[in-house]
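Every protein chain of the complex appears in place save one, which is left out.
Let's look at chain A:
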């Protein structure tokens, strides 16, 4: 029955948005597949209704007319007469991805949509892998845009790239502290800053908390960016600016989100798994983690910045890394 199928369909889950699809199409496709699953239950038993029918009761000559209550079959609630039980589902989208980007897209269904707001207010960071191509510059910073400039890139080495990335991270570190509107004179704030746990809890421009080059094979390079309050276009512009800093030009060929808050690539469902059962299982699997993380982020002590930054899995060197970067950037 539709209601049984809908009972477990409340919560957050992540899908892997493939490149080339708009996020709205993804949301609509997921809704269609869920509706198919919910309406696919077996047909309900034929219903009956009670009617008071007038009929002769008694035997012989004394046929007295009385009303008798009889159960007659009724077709008023038959699915062929009223249509499918469920015609729309409420699905919300978390942080959006534009058409050319791909990666983890968090969706909320039913009561889980209010958790989307909580996730937004927790201001968690997101992980991206960005692939860049040296030697070209286009108008929309994408490799399929209109070509504006071409340049050589033989002089670019890994060390130069790393130095540029460290510079970027350092400048954003300062911005992080500034936008978080924390008074750095207190001891707690200082300790948190030392451990690199400060981040703004309200609106701010795009801030990069960490940036690192994973792979360098000119003209291609792959960087991993950890950022917040970003759009994918700003990330492509970042690649363009890296190219400019390196005294050459660069375009971005791929933007892929690998982590959104506490949803990672492993939690994201591929297109073949966009059906009722897989999504229900994903919601069940993610529910305890979601509750724990949101309570940690938004729980007691909302005013002060007593927040842990969940999930910096690739930077496992811990507090010393933040110190090291600060010292070289500062």
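FYI, a residue touches a chain if its C-beta (ideal position, glycine included) is under 8 Å from a C-beta of that chain, and two chains touch if they have at least 3 such contacts; residues count from 1.
Keep in mind that, in the parts below, contacts and distances are computed from a predicted model.
Student: Can you tell which of "COQ5 protein", "Transcription termination factor 3, mitochondrial", "tRNA (carboxymethyluridine(34)-5-O)-methyltransferase" or "Ribosome biogenesis protein NSA2 homolog" UniProt lists for the chain that's not drawn?
Tutor: Matching the unshown chain against "COQ5 protein", "Transcription termination factor 3, mitochondrial", "tRNA (carboxymethyluridine(34)-5-O)-methyltransferase" or "Ribosome biogenesis protein NSA2 homolog" yields "Transcription termination factor 3, mitochondrial".
Student: Which of these, A:6, A:86 or A:265, touches the one chain of the complex that we don't see?
Tutor: A:265
Student: Where the complex has a chain not shown, which of A:45, A:81 or A:217 is the residue touching it?
Tutor: With A:45, A:81 or A:217 as choices, the missing chain is touched by A:81.
Student: List every residue of chain A that touches the chain not included in the displayed model.
Tutor: Interface with the chain not displayed, on the chain A side: 16, 18-20, 49, 52-55, 64-67, 74-84, 102, 256, 265, 268, 270-272.
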